[in-house]
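Next up is a structure, given as structure tokens.
Note that one protein chain of the assembly has been removed; the remaining protein chains are unaltered in position.
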Amino acid sequence: MSLATPTVDTHATGHHHPEVRHQFDDLEQQHDSYSLGMWAFVVQEVMFFSGMIVCYFIFRYKYPEAFIAGSNHLNLPLSTFNTVVLLSSSLTMALAVHAAQLGHKMRLLQFLMATLILGSIFLGVKVYEYKDKYDHNLIPGYNFKWETESTTTEHGEATDEPESLNPALKMPPLAQQVEVFYGLYFILTGAHAIHMVIGAVIILIIMVLAWYDHFSPNYYVPIEMFGLYWHFVDIVWVFLFPLLYLVDRAAAGGH
Amino acid sequence: MNTNITSVSQTHSGTEAAKMPEQHYLNAGYDLKSWLLTTDHKRIAVLYFILITFFFFVGGLFAALIRLELVTPKGDLLTADVYNRVFTAHGAVMIFLFLIPSIPATFGNFLIPLMIGARDLAFPRLNLLSWYVYALSSILFVTVVLLGGVDTGWTFYAPLSTSFANGYVVLTIVAAFFAGFSSIFTGINFIATIHKMRAPGMTWFRLPLYVWGHYATSLIIILGTPVVAIALILIAVERVFRIGIFDPALGGDPILFQHLFWFYSHPAVYIMVLPGMGVISEVIGCFSRKRVFGYKFIAFSSMAIALVGFLVWGHHMYVSGQSVYAGMVFSLITYVVAIPSAIKVFNWTATMYKGTIYLQTPMIYALSFIGLFIIGGITGVVLASMAADVHLHDTYFVVAHFHYVMVGSAVTAYLAAVHFWWPKITGRMYSEFFGKLAAIITFIGFNLTFLPQFVVGYLGMPRRYYDYSFAPEWQIWHAASTLGSTVLAVGFALPVFYLTYSLIYGEIAGQNPWGAKGLEWEEASSPPAKFNFDKMPIVNQEAYAYDTPARGQTHFRGVTSRESLSIPPTSAETSHI
Amino acid sequence: MFDLDIPFFPEQASTIAVLTDVFTFGVIGLGLIIGIIVVILMISFVVRYNHDTTADRTNPVDEHTTLELTWSFIPLVLVLSIFVWSANIYYNLYNPPSNAINMYVIGKQWMWKIQHPDGQREVNTLHMPVNQPIKLTMTSEDVIHSFYVPAFRIKQDVLPGRFTVMWFEATQTGEHLLLCAEFCGTEHSFMVGKVIVMEPDEYEKWLREGQTALGANAAAPAGQTISGDALFTQKGCVTCHKIDGTQGLGPNLKAVGTQVELDTGDKVDYNEEYMRESMINPQAKIAKGFSNIMPTYQGQLSEEEIILLIEYVKLLNGGK
Partner (left out) sequence: MHHHVIPLKVYLTIFGSLLFLTIATVGVSYMPTVPIVHLIGALIIAAIKTTLIVMFFMHVRYNSHLIWSFASLGFFFVLLFMVFMMGDYISQYYSLTPATHAVPFDKF
């Protein structure tokens, strides 16, 4: 981490660690500043997702049946698997930071690699889920179709009559509400997935830097900061998983 | 005692002639690269200053079009559609490209490290990035305007913006999104800097109030801006993919957008005005030669405004279909948040008591700030009242009110800052005569422009109307307002000329032409050195440690001796929290 | 001797206008008193303590906690009392008196459509009797509009997809401006109409004239579509909902009382909101004893038709 301009002469302290940037006095101030800055960034990210999650709560409150119906249509085993994958990647990321603290270069690289692989598995499963939604006509605003099973199965003979009177009958509101649920599903998981992709790119960069001995037990701030980011992305999923996939599973025994 | 600008240089020459320092940030490199790739917070501040000032006048141009259109009741200058695009451009440019970054990105950038005794902000490269993101955003805005603009109003209310507007909504949203991220980066930078980079001895309660204002602002930025970013993205998503979030025809909820939007956009008003209040504290302290009265109350009132100000957004929605009870809660909290603002005004006034007041240009701006802010505040309390707001919401009364707060206060504070720190930034003095003239013209022009709007607003003129031929008797107020706006335009244009002139012909300012306290005046040359200080400062006294001058002794006396400041602090005072 | 007719003050033409004006100018006056005191103090300090004066500057104070608390506490008490005053007026605005006549308003880019209780309809004008509370039930067909009558000091946003309600009582006959206060697109400044306040007997006369001009089908003005009872048949409501007292697949609408018991055991008010929701989203609140079989009429019925049907059903129950 060499500086573009040697600035030692302007420093009151006069002697600087080579890994300390010109604006800081010492490694500790530098580390604390980066740490605080990163936490401020995480706070910003929390608020970013909170905007979407507030939308989720409002609509869940307005359209409870639609959220149960939509949620129970999502693939629970796959998403539980994905949750475990993402939690594991958080563990490997924490272990990578641990390895960096102790200066174990190879272990650091291995754990970063593991994190990258686990993140990729998560994204792969996500792609599969999206593809599945596409196949089942569940892309809101694009090819969305929703069969209201409850009205046709329970009162099969009765629904025919009004429908025949109204041949141009559009989608029932339940379907539109489920569409809103799927809209939120794609927005929330999509925003999460974009954060994962950005994270994966940063892991690659950090791995290259680590390979070229960029870090030391004294200087591993970027890895630590990236760890905060990765754990934050994990936390988002910790909330998204129950909110999207686990709305009242008990109510939908039939599915 | 003659204390105009000539005597400033006289007092300098009394001791020694003021000289430009040999090495300073402006002559640290002259090529384009040394500016565009700089990580020096002062140079980035100058880059911001140039772009922001440019967009202030772009926004002003749109304002001029609006005022011209409204001179006559009939819509005869522009078409309805063009008018809608013009006021949208006026709002969006002024808010996203001028008001929100104005004081933080220029003077905050320039001064915070100088005031707290740091070599730079904590993240200089992030700072440069934020300028580029801002520049990108401004290019996108210009593109939108050149392509034909957008007709949603700067508030982007759904479902008008998602399903009906026919302008370049998505592109505008992308531009606003980038502007938001630019300010988030600045906010993160300020928070880390103020917490971690203070010089030894610079405890929290020795910070200039200006820095407190910026700290509160930065908290608002990181807590609020992401929410509006996501709200705007959702508008774009709904518009492009027809996913129902806000449009009831798609199953959405239009009130939801207003909640998300105002959750940021109300606190955004404090982003505009809190740094301005900080500027006023500095200026009043300096030109009253007195420690600012009630330092802690002013500092904490900034924090109170920032945090409680988050819980008042619903006062934009009394007639929107929000529940009556929610409206009442929001109204109550809005009243409560008026108190810290009042405290500031009382404290500024009390600061002048037994002070030694010099009516230099920045002080005139500061006094006019207080006057205009009082009017903005009183009408703010009126609008916070649900009973009055039902009548006044979305009328010119509201337009006048928020211009009193945003132009009357924020822009006046910006101009006060420009005139106060101009010698520090450029090393030269401007013409005091023209400075005072511009300040007075601005004050008069501003009131002429916006006082009539209160009346026409109470008469019922809704905002965003370009044709009021149904009530031609309102013309007299609109004509008065337009007349006032030409005076205001003169007031805003004057500084461009005499400040530019001063860059070349202005007198050399010397390190501390105002005799002000604060590290940026006492420890740094004008213009400051590349890394701000020759020796890193150590702080051993309170902010604004002005001593009452003996009668007849001018305080515009140039450089304070360094020895008086160099007593090392006890280590206990060096708390980096 | 001013010949110029400079307007300073809008006319006060409703009961609420008086309350609002007294309140607003009370608050402005109070604020100005404090503001002027501050400005006078400021100016006097600037003059008295100007640097070339010999004013006494000994013992300057820069901290005074008691003073700070005083000038924090007094404004706080003041604003809290303002809050109580304002909340009282505001709450009344959302509490229509029971004798209010219900009219419907539909906002549309860029016009106001108004329907009177007996089906009389008009565009961009609202005829109404004086000294009689009027309740407006409003919705929009497209974007958000805002129904604003400056002379009445009332305003309420008109939202697509739901009803909002406001009420007022005019105290002066004559024509008053009706404006749209929420930016609603290109022709926003032309979404302007008139509120015409008449003596009650004139209003009756106006209503009758409108009806005779329309002939037998009282509820359908010339050139416009259809009446509530025709819609009731045409849209197929009659298939399930009987109006003669016998039981159909759906609730007998004539027999419905002021409250409806739902299959969940809850009770809801049988009002416009419920009727509208039952047409748009029938599954949401199902009356006790009936199956969830009604299809939605979202997209099938325009807001105007929904209002016609609501009024028709209300008439079945004696206009309640």
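Here are some notes:
Note that the chains take the letters A, B and C in the order they are written out, and that residue 1 is the start of every chain.
Please note the rule applied: a contact is a pair of C-beta atoms (placed from the backbone, for glycine too) under 8 Å apart; a residue touches a chain by one contact, two chains touch by 3 or more.
Everything numeric in this text was worked out from a predicted model, so none of it was measured.
Only one of B:Leu61, B:Ala249 or B:Leu311 touches the chain withheld from this view, namely B:Leu311.
The missing chain, though absent from the display, is touched by one residue of C:Phe83, C:Phe163, C:Tyr297 or C:Tyr312; that residue is C:Phe163.
When the full complex is taken into account, the listed residue touching the unshown chain is B:Phe263, out of B:Phe141, B:Phe263 or B:Phe297. Listed for chain B, the residues touching the missing chain in the whole complex are 195, 219, 223, 227, 255, 259, 263, 310-311, 314, 321-326, 329-330, 577. Listed for chain A, the residues touching the missing chain in the whole complex are 27-28, 31-32, 35-36, 39-40, 42-44, 46-47, 50, 53-54, 57-58, 60-62, 64, 68, 76, 80, 83-84, 87-88, 90-91, 93-95, 98, 101-102, 217-218, 224, 227-228, 231-232, 234-235, 238-239, 241-243, 246-251.
Criterion: only the chains that are shown with their structure count from here on.
Chain contacts in this assembly form a complete graph, since each chain touches every other chain.
Among the chains in view, B has its Cα centre nearest the centre of the complete protein Cα set. Per-chain CA centroids place chain A at a distance of 43 Å from chain C. Along chain A, residues 173, 176 each make contact with two or more other chains. Touching of two or more other chains is recorded for residues 253 of chain B.
Across the complex, chain B is touched by residues 4-10, 19-20, 23-24, 27-28, 31-32, 34-35, 38-39, 41-42, 45-46, 49-52, 54-64, 67-68, 71-72, 75-76, 79-80, 82-83, 85-91, 93-94, 109, 142-144, 146, 148, 150-151, 153-157, 159-162, 164, 177, 179-190, 192 of chain C.
Residues of chain B touching chain A in their complex: 113, 118-124, 126, 184, 187-189, 191-193, 195-197, 222-227, 229-231, 234, 237, 241-245, 250-253, 256, 259-260, 263, 529-531, 533-536, 576. Within the complex, the chain B residues that touch chain C are 1, 3, 75, 80-81, 84, 151, 153, 155, 157, 159-160, 163-165, 247-249, 253-255, 288-297, 318-321, 324, 327-328, 331-332, 335-336, 338-339, 342-343, 345-347, 349-359, 367, 370-371, 374-375, 377-379, 381-382, 385-388, 390-395, 455, 458-460, 462-468, 470-471, 473-474, 476, 548-549, 551, 554-555.
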